[in-house]
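Written out below as structure tokens is the structure these notes cover.
Complex shown without one protein chain; remaining protein chains in place.
The letters A and B name the chains in turn, as written, and every chain counts its residues from 1.
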Amino acid sequence: MVPFNVLLAVALGYVAFLFLIAFAAERAAQRGRGFWLRSPAIYTLSLSVYCTAWTFYGAVGYAARSGLEYLTIYLGPTIVFLAWWSLLRKLVRIGRTQRITSIADLISSRYGKSPGLAVFVTVLAVVGTTPYIALQLQSVTLSFSVIARSVDGGWALPNVNATAFVVAAGLALFTILFGTRNLDANERHHGVVTAIAVEAIVKLVALLAVGVFVVWGIAGGASDMLSRIARSPIAEAAAPGPRWVALTALSAAAIICLPRMFQVMVVENADERHLSTAAWAFPLYLLAMSLFVVPIAVVGLEILPEGQNPDLYVLTLPLQEGREGLAMLAFLGGFSSATSMVIVAAIALSTMVSNHIVMPIWLRMNGGRGATVSGDVRQIVLNARRASIGAVLLLGYLYYRLTGGTEALASIGLISFAGVVQVLPALVGGIFWRGATGRGAATGLAVGFAVWLYAMFLPSFGDWVMPAHVLAEGPFGVGWLAPERLFGLGGIDPMLRALLVSLGPNTAAFVVVSLLDFPSPLDRLQAAQFVNVLDNSRRPAGWADTRAEAEDLLVMAQRIIGADEARAIFAEFAHEQGKAGALPDPTPAFIERLERELAGSVGAATAHAMIAQITGGASISVEDLLAVADETAQMMEHSSQLEAKSRELARTARQLQEVNEKLRELSEQKDAFLSQVSHELRTPMTSIRAFAEILMAEDGLSGEEVRRYSGIIHDESLRLTRLLDDLLDLSVLENGRVSLDSQECNLHDIIDSAVKATESIISGRAIEIRREATAENVRLRTDPDRLRQVFINLITNARKYCAAASPVLRIRVRVLRDGIIVDFIDNGDGIAPQHRDIIFEKFSRLSDQAAAGSAGLGLAICREIVTRLGGSIAYLAGEAGTAFRVTLPRQADGRAPVRAGADTGVSSEGEAA
Amino acid sequence: MPGRVLLIEDEPNIAEAIRFVLGREGWSVVTHENGADAVARVRGVAPDVLILDVMLPNRSGYDILRELREDPATARLPVLMLTARGQARDRETAEEIGVSRFMTKPFSNRELVETVRELGVAAGVRE
Partner (left out) sequence: MTDPLRPVFVERRAYRRRRLMDAARLLPFVGAVLILAPVVLRPEGRAMTTAPTLIYLFAVWFGLIVGAALIARRLDDEDRGAD
């Protein structure tokens, strides 16, 4: 009733619908509205790629042949999902933390990022999956032919192979479109996953519909069904125990090791918490999928004619009962099962092939040049994926053609399973045993793969690959090497034998080599990280919280951020956690916060590494280590800067010490100065008081005496006044509070006035002063009164101290380009070199023979004044007598420019008129 | 009759005042103004009382006193020390060395005369 065209239209329409779903999902994800795409339900449904056409159609056939044994295929995965907490969560966590893209990537990453292992696992996966893809093609083709034949009364598809090819090509197209749309860092394919979830519903609904129809439509309900089962040929089955266990174990292993399962379970996982839903929902799905398998098989065996392929009962039963609609639904269910498996498997395999085989080769061929242009590589990767998808499907198709599509579906599925589970020892060992090494994994895989190829895979091709006599009697007649009786295990169940002969040596080799091996550092690092992933990585809360850890963390934190701050943070968090003590539970939230705090001090990578070390083992990735190295380099640089700073500090400290020393000296000098001042003041006062008392007390003084003593009092008073003037002067000068009255003046006039002033001083001997009138005629800008004070002092000194018989003072003036030199040279004894520096210090009288009346402040004052005037005064060595040189600038105040041509023009040389 | 006083003082005006004041009391006053040869002068003059300034050219009064005290001939010579640096430390230093009396400048003439007289009496000079 349903023409082939309609069947084709329905199939194509369904495919178009899937395209739409996938497309919509991709769009939603891109626009960020796809939160529902990341629901636990979608995740659980996507896991149903486990249920392929083999389980959809084949399970019924399996049940029709072997009774309940088919259940092991579902019970194994159920047990695995019951172990989600300790096993699957670990896998998913590893996948997320290590950014694993495939099972080959996982194995390679675990074992020191070995590229060789990745290639090996990829090849194994391709070889193990190809028969399975062939199986899907076969089932689709078969179902097509069944429906078409029944519809058109024996009409067969003109070319079964052509159908298979069309299906393969269509699937390749779909996979390429939605599997390689983008190159996500996390390798998630929203469109594909959503389409698969829809297909999961379709196949479940289809199988349940057929089951309900069989139980309540054909049989008379549940109890009738049970009695039918009891009466059926499969009412009792041999079901040998070891085989049952082996099959359960095999399917349990397969759900972890199958590349497509790894893809949906680990790679496409959007949120680790989805696992807790899938943990019960996926077993429930499997239960629902297998619920009606036995009834369908029993009823099929009962009412369908002998010789009907039990693998197709799901289709043929509704057709037999004239339910074309139901048959159509069943067909779509089988179609869904096949396509979803092929799509996911192709994506998983293409990821592996392009990442681990094509890309390394391409990069090597390009000598690494290409890797520098990221956009370029991205395109290359995408093309490699597309080509890989095509190649994988082509391989599947070729396998289908080679095996002729005659094999019972179930046995191909089992061979496939046995192939991919060779990864199991390396995988499980890798995530639970830190001692597992790369060489151990490689050896185990190689052994297992070789045995599987020889004993299971090659024989499946039939005579033309492995001649019948080899199959039966072994190569060269060596019986125990015959694939069917390998190692003398001919007597036991083939399934169990296959597992034993492949997984056994595989595991043994893996363990033994690992035990003997010494792994590379990277290997060991990754081992620690994988095995301890649940303890170390962040997501869900509180795996291993012990007090000791919190204390360790506190100790470390104190070391890094200081005791007070560390305790404050811990106490605060303890309070937030509602704990009375000072130590919080080391929850991930707390550890994360602490890590951030520490990172502020020591850098993120170091902080992470430190925390990881304390929170259990070394969860340090190579990137972490590199980052640590980076930070260490930075810190070394920083510390060298610190060192420089500390050197600078030491220098500053030294300088401070010197300054301190100077201050102490100054303080002593101040004491000495005060003592000196006291002495200088008391000396004239002593004379004054003594003579005043004499004048007051004595009556019989002569007029001469009175006059003389009054004169002494007068002189000493003057001396006192002068001393006070000098002290005041010095203090004002030294404090810099002196105000200079700069003006244009003539040096000649100043010297004149100074000489005249000294002549009026009574004390001291006369001194001949020789001057150079013409040279003195220099104009300069200075404070004439202050300068005169200096000159008076110098002349007075000469008069006082020049010991020559006829003292002569020469005043020599020389004009330089930007300064004036005035030398005062007498014909005395000069000053000894060791005294030349101290004569400018206060109270530094060298000899006092003629020093009466001088406190030794004169030169100190002179130096202060000249310095204020912007010049300098120094003892002039190399002259016959005592010589002082006063150097003056042309203008005392640099900020006050000389007015051009103001007077004689002498001082305005070079100034623009 | 009062005895002989040796005055070692570099300030001529002060020396003149002291000589006048002590001279009026009957002391014969010999003056000396340099520190360098002061000890020799003391030995030469052999005064009954020595008046010694601290701040002397070339040699401090302390040094001179120390040398005098080390010489048995002058160890018990009454010495009046005068200083214009009236700090407590100066007095302590002088007393450690063995000064008889210590006066800071400016001094009162009467006090000076009294002190010298006391020193003279102690030295066995008759009134």
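Heads up, the rule we're going with is that a residue touches a chain if its C-beta (ideal position, glycine included) is under 8 Å from a C-beta of that chain, and two chains touch if they have at least 3 such contacts.
Given the structure is predicted, the values throughout are model-derived calculations rather than measurements.
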For the chain not depicted, the shown chains it touches = A
So which of A:587, A:717 or A:872 would be touching the chain we can't see?
-> A:587
Pick out which of A:577, A:640, A:731 or A:806 touches the chain that's been left out of the picture.
-> A:577
Which of A:41, A:169 or A:234 contacts the chain that the document leaves out = A:234
Which residue of A:179, A:283, A:684 or A:784 touches the chain not shown here = A:283
Contacts from chain A to the absent chain lie at residues 67-68, 71, 75, 78-87, 226, 229-230, 232, 234-241, 244-245, 248, 273, 276-277, 279-281, 283-284, 287, 291, 294, 540-542, 545, 577-580, 585, 587, 589
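As a convention for this text, only the chains that are shown with their structure count from here on.
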Between chain A and chain B, the Cα-mean centres are separated in Å by 90
Please name which positions on chain B make contact with chain A in the complex.
-> 10-14, 16-18, 20-21, 24, 55, 57, 83-87, 104-110
For chain A, which residues are in contact with chain B within the complex?
-> 675-676, 678-683, 685-691, 693-694, 697-698, 712, 715-716, 847-849, 852
